[in-house]
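All protein chains but one are shown in place.
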Amino acid sequence: MSAALETRGLCKNFGALAVANAIDFRLERGARHALIGPNGAGKTTFVNLVTGALRPSAGRILIDGGDVTALPQAQRVKRGLARTFQLNTLFRGLSVLENVCLAIGERLGVAGDMHRPAGSRRIVIDEAYAALERLGIADEARRPVRELPYGRQRLVELAVALGLEPKVLLLDEPAAGVPSAESGVIVDIIESLPADIALLIIEHDMDLVFRLARRITVLVQGAVLVEGTPQEIAGDARVREVYLGERA
Amino acid sequence: MRADAVGGAAPQAVEALARAHRLKPWELAPWLAAIAAYFLFPSYLPLGAQILIAILFTLSIDLILGYAGIVTLGQSAFFGAGAYTAGLLAAHGWGEPISGLAAAAAVAGLLGLASGAVILRTRGLSLLMLTLVIAEMLQEAANKAGDITGGADGLQGMEVWPLLGHFEFGLFGRTAYVYCLVVLFLLWLVARRIVHSPFGRSLTGIRENEARMHAIGSPVFRRRLVIYAFAAALSGIAGALLAETTQFVGLDSLGFERSGSALIMLIIGGVGRLYGPFIGVPLYMVAQDRFAQADPVYWDFWIGLLLIIVVVFARGGLLGLAERLLRRRGRKP
Partner (left out) sequence: MSAILAAIVSIAFHGLAYAMVLYLISVGLSVTMGLMGFVNLAHGVFAAAGGFVMTRLMNGYGVPFPLAVAAAFLAVGAGSMVLERLLYRRLYGADELSQVLMSVGLIFMSVAAAKFLWGPLAQPMTPPAYLSGQLDLGFRAFPAYRSFLIVAGAVVVTLLWLGLERTRFGARIRAAVDNRRMAQSIGIDTGRLFTWTFALGSALAALGGALGADILAIDPAYALEHLVYFLIVVAVGGLGSIRGPFFAALLLGIADTGFKYLLPEFGAFFIYALTLAILLWRPQGLFGRV
């Protein structure tokens, strides 16, 4: 069976610098997979390549077995790929509810409609509101995103991505910048996501990785160092070296 | 437990959004004012028509700047294209005004589509400059093609037929005023409909955060191109209205001053609200009529100063400060 997401020999060079070096990667359906690595290992570059924000220098990207290497971002989203951003990337001037409505409208293919008022499509608004209720932020629905505390904005970030009903969800440091007291909420929500969504979590926080992930890929200097179960990674001498080396 | 707490708010938030597009009573205020002006200031109707035309032009800029976030310095390209289209038709034997507007809208809209398809691929400074380049290019073309356009002397010999075969464009500007008012009202309805449509909402999304629009699968380029071409058509109609009501088209219809002053009127009124032009344009143009005729040099000076004060101390100042404070509070771990 084809993987939910796959890259083959994915390369990206900025001048002489190789930030992605022949990355072969498989994300199985329904996976709970983490991508870790020291600062500058190329994790975010990898996400940007997969989503189409960056063009690879070489290699292929497949979603559900279909080659999407040449497709623009929007088309990849239509194939079921969604992401969240490491730094909140939201429509700050719009209300929480409108943020989610935009995503749902795009998914349902009604966002290009110029004739009917947006408000007449209750189905979009109702679905958005229900999503906010599930994430426990329905009471903020009318507030502009920019007025929300950062931790709450993280939840909107998730709600927007989930509004796309993705098959593959890339979570770029989902709890970054959130006070540890509140990050538990985010972890709970991620744990309770439908099992058929393949998750790729890009993370620094090892506690979070070991709690959520069933497989881990370690990226170092743009290349895959090792992949395995959490136990294998925890016991791997090379991984320890990379992380201890960085700490020293 | 949480669902109970917000149970009451649920319909509220959803209802509010579902009703956002409904016409509110105060939205009729500018139209009532415009009708009142017709009876109260009969000797100012020519100025009134100019104001209505400028509102339409500024409205077209608001659509792309205020909603899609495209900063343009060259919207006059489309205004001028529309003006010359209607003007040339009327100078060559077809002076029917309404079809003149339609032709102007088509030419300007196509021009917007073609130039937009090229320049909307760029960003930031390049985009800003290319909007200017397109306008300069057209102005240079109109200037050099003097045989057709009359060059720097302007297009002479327009003959506009009576409106609907009945109403002459007379000296007192009554027909012109009503004509412009009706056209503006109809196009405002269309613009309003677009702004409140899902398409309009997605434009706001593009303005607020383009990266995220890509990430939710929005065809950003296409959306921008559509509104760019639509706004170009609106500008073209505004230009055609000016040509038909004044029976003249000059090179200044394509000039930077027109785009620049429309931008200023929009800022004074408020960007991205659809009503900014209705406040900013009359204020600016009435003031200009009163003060600028005595000394246009002083006028430019004070307008420049006002612009700087608004931008530096009123916009970037207070709002920017509040935003920075909020952001800092939010980031604190």
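A and B label the chains in the order they appear, each numbered from 1.
The definition used in the following text is that a residue touches a chain if its C-beta (ideal position, glycine included) is under 8 Å from a C-beta of that chain, and two chains touch if they have at least 3 such contacts.
Every value quoted in this text rests on a predicted model; they were computed, and no experiment measured them.
Novice: Of the residues listed, B:Ala37, B:Leu65 or B:Cys180, which one is in contact with the missing chain?
Specialist: B:Leu65
Novice: If I consider the whole complex, including the chain that's not displayed, which of B:Ala29, B:Ala141, B:Leu164 or B:Leu186 touches that chain?
Specialist: Reading the full complex, the residue touching the unseen chain is B:Ala141.
Novice: Specify the residue from the set B:Gln12, B:Ser99, B:Thr122 or B:Gln156 that touches the hidden chain.
Specialist: Only one of B:Gln12, B:Ser99, B:Thr122 or B:Gln156 touches the chain omitted from view, namely B:Thr122.
Novice: What residue numbers in chain B mark contact with the hidden partner chain?
Specialist: Spelled out for chain B, the touching residues are 65, 71, 73, 118-119, 121-126, 128-130, 132-134, 136-137, 140-141, 143-144, 256, 260, 263-264, 267, 271, 297-301, 303-308, 310-312, 315-317, 320.
Operating definition for what follows: only the chains that are shown with their structure count from here on.
Novice: I'd like the Å distance between the centres of chain A and chain B, where a centre is the mean of that chain's Cα atoms.
Specialist: Each chain's C-alpha centroid was found; their separation is 39 Å.
Novice: Across the complex, what residues on chain B touch chain A?
Specialist: Within the complex, chain B touches chain A at residues 2-3, 5-6, 9-10, 12-14, 16-22, 193-194, 196-202, 204-205, 208-209, 211-220, 222-223, 226, 323, 326, 329-331, 333.
Novice: Where on chain A is chain B touching in the complex?
Specialist: These residues of chain A touch chain B: 51-53, 73-78, 82-83, 85, 89-95, 97-98, 101-103, 105-107, 110-122, 124-126, 129, 133, 136, 138-139, 141-142, 146-150, 153, 160-161, 163-164, 177, 179.
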